[in-house]
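Encoded as structure tokens, here's the structure I'll be asking about.
Missing here is one protein chain; the remaining ones are kept as they sit in the complex.
Chain naming follows the written order as A, B and C, and within any one chain the residues start at number 1.
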Amino acid sequence: MNIKQKISVGVLGATGSVGQKFIQLLEGHPFFELTEIAASDRSAGKLYKEAVNWILSTPIPENIANITVKGCNDTFVSKLLFSALDASVAGEIESNLAERGHFIASNSKNHRWDTDVPLLVPEVNPDHLALLKSQEYNGGGIVTNPNCSTIGLVLALKPIHDAFGIEALNVVTMQALSGAGYPGVSSLDIIDNVVPFIAGEEEKLETEPKKILGAFAGDHIELADINISAQTNRVAVLDGHLETVQITLRKKATIEEIIDSWENFTSEPQRLALPFAPIKPVHYFTEAKYPQPRLHRDLDKGMATSVGRLRPCSLFDYKFVILSHNTVRGAAGGSILGAELMAARGFFS
Amino acid sequence: MNIKQKISVGVLGATGSVGQKFIQLLEGHPFFELTEIAASDRSAGKLYKEAVNWILSTPIPENIANITVKGCNDTFVSKLLFSALDASVAGEIESNLAERGHFIASNSKNHRWDTDVPLLVPEVNPDHLALLKSQEYNGGGIVTNPNCSTIGLVLALKPIHDAFGIEALNVVTMQALSGAGYPGVSSLDIIDNVVPFIAGEEEKLETEPKKILGAFAGDHIELADINISAQTNRVAVLDGHLETVQITLRKKATIEEIIDSWENFTSEPQRLALPFAPIKPVHYFTEAKYPQPRLHRDLDKGMATSVGRLRPCSLFDYKFVILSHNTVRGAAGGSILGAELMAARGFFS
Amino acid sequence: MNIKQKISVGVLGATGSVGQKFIQLLEGHPFFELTEIAASDRSAGKLYKEAVNWILSTPIPENIANITVKGCNDTFVSKLLFSALDASVAGEIESNLAERGHFIASNSKNHRWDTDVPLLVPEVNPDHLALLKSQEYNGGGIVTNPNCSTIGLVLALKPIHDAFGIEALNVVTMQALSGAGYPGVSSLDIIDNVVPFIAGEEEKLETEPKKILGAFAGDHIELADINISAQTNRVAVLDGHLETVQITLRKKATIEEIIDSWENFTSEPQRLALPFAPIKPVHYFTEAKYPQPRLHRDLDKGMATSVGRLRPCSLFDYKFVILSHNTVRGAAGGSILGAELMAARGFFS
Partner (left out) sequence: MNIKQKISVGVLGATGSVGQKFIQLLEGHPFFELTEIAASDRSAGKLYKEAVNWILSTPIPENIANITVKGCNDTFVSKLLFSALDASVAGEIESNLAERGHFIASNSKNHRWDTDVPLLVPEVNPDHLALLKSQEYNGGGIVTNPNCSTIGLVLALKPIHDAFGIEALNVVTMQALSGAGYPGVSSLDIIDNVVPFIAGEEEKLETEPKKILGAFAGDHIELADINISAQTNRVAVLDGHLETVQITLRKKATIEEIIDSWENFTSEPQRLALPFAPIKPVHYFTEAKYPQPRLHRDLDKGMATSVGRLRPCSLFDYKFVILSHNTVRGAAGGSILGAELMAARGFFS
């Protein structure tokens, strides 16, 4: 795809950890030019470099450091706004901005279950973007990212679901610390420890895959008929959610057929060669000890899901392990890929 | 119970990590007096303090430090020998010593599936000790400890199984590093990481509960009819295995009934007030974020199983979380409690 | 020492991490009975168990859990109040309460440099308690604990300073996370990392030893003439500050003489056999790899300083390593030992 002129974009909630990741990942982006930054009233009016407690290992991009931070109710010139707002404020701000004609690519949970809002994973349900037509915003719209523990999972489930139908899904997560934001989890709570509870997380994992894997039905999504149980844990890992997965299928499948479905999985972002699209959305490892968070979270720019240990299960049909980078694929990078897809389809021109 | 004279005991494999734990836990034991220490030929003949690379935070007991280490084929005066031998050598050494009239309380996997060998968890299957009558060793015998990830689990399952019958069991573990021995897991493999594979561990978890929860049938154990699936992971925790558990029951049970079964669970070790018996074998936590390895592994001398988060499951009847100290309850401490039970029954007099 | 009747005490700032440690350590104390608990206005009026986010691995003592939390400006019946107040409020609250006749054993920095306030380490400068006579509080008084990185250090320096005189002191710390309170250091800042800066810490280490090792001079302390340089770092350790130390002496000393001075060091708390007094204030390890935080922080109830690796230095006379538990000896436990000394001297009768 060729872009004649870069599209101006903004980031809402730009000082938080996901906001910073947006800024890091958008540096030098071939489609998008980050020109507007907004955060809470506490930060508004300051230079970005003075408003932010930057925690990433690459420096603040030079052209961003001296941008003056806006408030989230200010006027924006960018058609496209990425939202890393906290759920406590995101709902209303995002609606208002959509009403004022902006497209919001949101990481917050607030609008995920709005009937006419896509819960988008670009390789999985690009057709759900058509829901935007049903939205009654004034020329704008809202597209949401699923929860960080859901995204990597549905990438691995999609080719299996298409080929064999998933009837039951059991997932147990070992989730990274960056998923809790910054400062997030106290070091005193997690060193030499595991916390077997993440507030609200299991509910998201038990519902979001049904919408994402559901069928577009004009003005809404028919939820996929999958029985899901989730258990979520926080472990002493910086980035990368590891999940053990068990599935029962509607049609019989061999191990080889499932691995083939992963290896051959490709979708619209790959066909369009979108900048953030992983070359292979799903990588299968044959070594029993893989995937591992530190070794594989950055695979394919952090945008691929790694899978391993596929084997029969005595209670379900199969069990396996998946790994996905929670702040790249599971948050900022996933949103950017979604926006790339929208750009390719002409939403912003 | 009163012991008139302490029972002389030995430890085989005394220089390894489990062997050290035996020595630490036996210090000042009211029943047992540790008088004999054996290890590989490399260590035999040396003073214990010179043979061992002691890794525990309490010092080597003074009366042990200067004992001369024996070889495992030497002659022992102690009727009871605790075995922390490596599986590569344990099978034959343990058989030979039993043949020579010793009782072996073993942590190795080698004899666990011998038809006439108890896989003992003293609160769960004390009646299985009667298998010893079937053993054809010359006045001696072999009793085994289950795998460290199994012991804490079956303690939590036993009262449920007795009251309601467990039909299906799904378990995903997050296991501590000490379970791999010393030096065991390289720091380069586990800091900022999880390893989703432990060789041979899932097989043990999928089979051992069936024997432990099985019925004594004269000269063998009728395996419990439970369909089990296990997935095992290594996390950056020093001690304490955390496990997510899902169960389907044969009879309906309410949450309150299950919690009551845990809270009221007591068994022969408690009635005999054995020194290593936890006051309550199972502790249920009502806080959603508990149990946690660092906070609760040492509960009740490290001999109790902690349980939390009991809630309905959409795929099984219930799901919950358990935690157990893998080198105390799951290894040395579990063996000692078993030997205490045998002492109380007069095996060594 | 015999106590006929327990002394009623209170804890100020009881919901914070040091406050919790006070409550944990005072459970079952032979001299003191904890009867009053105070915290910020946000907590005042609630039951303690409802006001606190308890982070320790032992449960809240049962008799404490249901005490109603007071505000810090309320009336207290206890003569002795331990203060774990934050430095932002401690100064004034402590002065007011001393004025109202209470003795304050404080862990805050606010009054440490008041001319007439002892900076007490009971084994090191018990004579400094005589400063209390100069305080013009109305029957009450203030005694302070040094910073957590100072206490373990001066315990190791005291016998050397007495015997040979310390002229120069260079110290580099690797400090535990609990020293920053709770939630304190974010896990995202310290896993796989070291932070080479702790605000205000180097200044304390470069000045406090001069007062502690100084000479009582009637109504003030003559500072010890020691040239000190400190560098402080935060490492991924839960408890226990490790410090590399270099010293130049005024009189020549051999390695044996220095080790002897540590091994023979004993002081008034040991002679009085105070409950929290370590049997040996300083333990010297001969193994090159010791002391280590996880292995030795709990030595002698967490109240001893561990020392190792004493060797000549090409820039100073000697270099060595020390380790001390920062929340026990370095905070709550140190305060309690100081109060025990005051009790033994009759301050509260």
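Please note the rule applied: a residue touches a chain if its C-beta (ideal position, glycine included) is under 8 Å from a C-beta of that chain, and two chains touch if they have at least 3 such contacts.
Note that this is a predicted model, so its numbers are computed, not measured.
Chemist: Consider the whole complex, including the chain that is not shown, and state which of B:E36, B:D192 or B:E243 touches that chain.
Modeler: The one listed residue touching the chain not shown is B:D192.
Chemist: Considering the whole complex, which of C:A65, C:A163 or C:V195 touches the chain not shown?
Modeler: C:V195
Chemist: Would you indicate which residue among A:H128, A:K210, A:K280 or A:H296 is in contact with the undisplayed chain?
Modeler: A:H296
Chemist: Against the chain that's been left off, what residues of subunit A make contact? List them.
Modeler: Against the missing chain, subunit A presents residues 57, 191-192, 294-296, 298.
Chemist: Can you list, in ascending order, the subunit B residues touching the missing chain?
Modeler: Given the touch definition above, subunit B has residues 17, 55, 177-178, 182-192, 236, 238 touching the missing chain.
Chemist: Go through subunit C and note every residue touching the omitted chain.
Modeler: Residues 168, 170, 172, 174, 192-197, 199, 206, 227-229, 231, 233, 235-238, 242, 244, 246, 288-295, 308-309, 313-316, 319, 321 of subunit C touch the chain absent from view.
Note that in this section only the chains that are shown with their structure count from here on.
Chemist: By C-alpha centroid distance to the whole-protein centroid, which chain wins?
Modeler: Located nearest the centre of all protein C-alpha atoms is chain B.
Chemist: Taking each chain's centre as the mean of its CA atoms, which one is farthest from the centre of subunit C?
Modeler: A
Chemist: When the centre of a chain is set as the mean of its C-alpha atoms, what distance in Å lies between subunit A and subunit B?
Modeler: A distance of 43 Å separates the two centres.
Chemist: Can you give the whole-Å distance between the Cα centres of subunit B and subunit C?
Modeler: Taking the average C-alpha coordinate of subunit B and of subunit C, the gap between them is 40 Å.
Chemist: Two-or-more-chain contact residues of subunit B, please, as numbers and ranges.
Modeler: Correct list: 192, 294-295.
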